[in-house]
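One protein chain is absent from this view; the other protein chains keep their places.
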Amino acid sequence: MEPVYRLTISCPDRVGIVAKVGQFFSAHGGWIVEANHYSDPVSGRFFMRHCIRADSLPFGLAELKAAFQPIADEFGMEWQVNDSSVAKKVILMASKESHCLADLLHRYHSKELHCEIPCVISNHDTLRSMVEWHGIPFFHVPVDAANKAEHFRRVNAIVAEHHADVIVLARYMQILPEDVCAQYHGRVINIHHSFLPSFVGAKPYHQAAERGVKLIGATCHYVTQELDAGPIIDQDVIRVSHNDRVEDMVRLGKDVEKMVLARGVRSHLEDRVLLHGNKTIVF
Amino acid sequence: MEPVYRLTISCPDRVGIVAKVGQFFSAHGGWIVEANHYSDPVSGRFFMRHCIRADSLPFGLAELKAAFQPIADEFGMEWQVNDSSVAKKVILMASKESHCLADLLHRYHSKELHCEIPCVISNHDTLRSMVEWHGIPFFHVPVDAANKAEHFRRVNAIVAEHHADVIVLARYMQILPEDVCAQYHGRVINIHHSFLPSFVGAKPYHQAAERGVKLIGATCHYVTQELDAGPIIDQDVIRVSHNDRVEDMVRLGKDVEKMVLARGVRSHLEDRVLLHGNKTIVF
Amino acid sequence: MEPVYRLTISCPDRVGIVAKVGQFFSAHGGWIVEANHYSDPVSGRFFMRHCIRADSLPFGLAELKAAFQPIADEFGMEWQVNDSSVAKKVILMASKESHCLADLLHRYHSKELHCEIPCVISNHDTLRSMVEWHGIPFFHVPVDAANKAEHFRRVNAIVAEHHADVIVLARYMQILPEDVCAQYHGRVINIHHSFLPSFVGAKPYHQAAERGVKLIGATCHYVTQELDAGPIIDQDVIRVSHNDRVEDMVRLGKDVEKMVLARGVRSHLEDRVLLHGNKTIVF
Partner (left out) sequence: MEPVYRLTISCPDRVGIVAKVGQFFSAHGGWIVEANHYSDPVSGRFFMRHCIRADSLPFGLAELKAAFQPIADEFGMEWQVNDSSVAKKVILMASKESHCLADLLHRYHSKELHCEIPCVISNHDTLRSMVEWHGIPFFHVPVDAANKAEHFRRVNAIVAEHHADVIVLARYMQILPEDVCAQYHGRVINIHHSFLPSFVGAKPYHQAAERGVKLIGATCHYVTQELDAGPIIDQDVIRVSHNDRVEDMVRLGKDVEKMVLARGVRSHLEDRVLLHGNKTIVF
């Protein structure tokens, strides 16, 4: 794919937004290769994502931003524009369970996921060798009830040092402190191993087995301060039966978890996810 | 299909059950055309469903029951045996929404569902013509806050008079009184328009839209005294997006509701559903 | 939903289309409530669908068409614009199988499908009563090997007389003559009971059982002169196992057929399907 600029916009809906934005690009010869719109009838808010071929425009990203600013101001837009050729920096966090991490690493390794992974952080040393085989630095930052604050101080330092654009909790299994949630609002992606809002919190497969559900699921969402309550990016389910014990659900669920997490991460990396309160628009 | 006797068994697991039951039928020339077993490792309980061709046995249902009783006693079985050629009597209850009722009536009419429908009961008169076109009596039993007890007295009388084997709440939208739940334990089937245990109670699609889920669902379950908490027979989901407003979810959900309800009713009619505490075994 | 004008466009891709169309509506105060774009990288063709609130424009449909024509000419557009408040006229054709017909009739009756059904045509008299209960005229036009030409002459006359916009073959099971295919190009919708291109032609469930597939499906497509080879609008599948005999596949497949057909018809009625050679864009 040719490099594109990805423009995402959220603003109060009114007549003329599409025309104005379209005209702006047209006037500069901008070739729009993808365009999505959503007008929310309840909130009256408008959302838009455009991909414009970088080589069709006479200027670079900084100049584009400057040129577009007046339109953004006129319509009260929250907006950003990214260059698809600049890989986002994604820090992965994990515990001992390898399935989500191995899956993301393989997608990175095979160039399916377009990103940089400056490092992996884990509270266990279990997955070091797997990570290092991929040529990625691995930081083991242990945590226990007594040193949580210290753990997160070190995590924050590593995150800051590596200039992460996104943090992906690939079954990290620790609750992030409030200030991290706030600082990385809309940029920390978690995978929860249930079909939220069912089975919030610990041991969701045990809860699912207890309730006798016939489908189990996984939910990829942005982390907020309230546990497992952030904006949902993607979800999926898989059928189970009376034959499936908790350990079968855990096994079956892993496949759903890693698929849903990978899809959510990919959507985020491609600037397809726009926040709308506690919900998402996924173009 | 040739008529079969359907034997369902639940008992404490121990060595020799399968052999004993197999031997019993073999000794009488019984031709087993379907057999399912499940041994629950947690509760140590054993579940079994056998279909035996009726014409392969030298006796009828009553004699079969008498002959089998000693085995049932020996193993402490909860059991029943039904003749597939005897249609179960199913009373349908509905309100104003027609999709589940129309779907079940069509499956009955086209002989896909093997049952009798002695009548339909509704708290509204809206669906009378649709029901009567199918040649089925329709009872309009209005209900309001003031006459609930009277409503249920009349409903009970109709149910009793028509000797219902099963009651199906096809979007009936009224909470049944405790004594009905108790009397028809494991024989009242409801469809709830969410993927339980998410969104218990009223307006689940509004709750789903509010939470921003990416899949909506429906749950077919046996009614118990606790609202939307009975044993789940079947569930399914359908994908939604930010584009789908509540009314789209309602529309999309209808297809899931009617499919899941029809599958659950069919499983029940074919004696495929065995209760196991608050869960089901669905063979 | 407020009435909207639905504009669909297909033309060679080039810079400025979105801007020009956006500007046109913006200049007249047109409020765009839905917008979809697709730029095909292989053919270099551009596709667009816009919904504009009718009450936001200062003119009616005819005037809109006249005003838009110069833009269409400039960009070499194939285009049409429809008023969502004008129901399309849909003639349903069926044989003896009722499931697809009953499903569409119920969606029509419950106002889920926004259309008129001026009549149903069938080569059997089986479904007359069901159709007439819905207040729709039923034409029985028998067909056999000897009178095919006469059958289609009568069918054509009925279609013409009722000014059908769309013809839906709800398991009609007869191959339409070439001239009808040509005359109603992109407006005859068929449901084929397999996951095309697998199992073209007769008895697809028998073919599926023979091949031992683990999923069966259905395909909704526009009819062309080549059997089961027209542009696909929608498809879906359902899981089967060794346990499912041909008659089980037939039963399970019915649910897929009616769902897929209803979705395809709905998409067509909402002007969401654009033809692109032998493929479809479904917005």
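A, B and C label the chains in the order they appear, each numbered from 1.
Simple rule for what comes next: contacts are C-beta pairs under 8 Å (C-beta built on N, C-alpha and C of every residue); 3 or more make two chains touch, one makes a residue touch a chain.
A quick note: this is a predicted structure, and the numbers were derived from the prediction, not measured.
Summary of contacts with the chain left out: across C:Y5, C:F25 or C:Y38, the touching residue is C:Y38. Screening C:C11, C:A87, C:I136 or C:V237 against the full complex identifies C:V237 as the residue touching the chain left out.
For chain C, the residues touching the chain absent from view are 38, 40-42, 195-199, 211-215, 217, 231-237, 241-243, 245, 276, 278-282. The missing chain lies against chain A, touching residues 98-99, 102-103, 106, 109-110, 112, 129, 133, 251, 254-255, 259, 262.
Against the chain not displayed here, chain B makes contact via residues 15-16, 18-23, 25-27, 29-37, 39, 41, 56.
Methods note: only the chains that are shown with their structure count from here on.
Averaged C-alpha coordinates put the centre of chain B at 36 Å from the centre of chain C.
Mean C-alpha positions place chain A and chain B at a centre distance of 41 Å.
For chain A, the set of residues that touch two or more other chains comprises 41.
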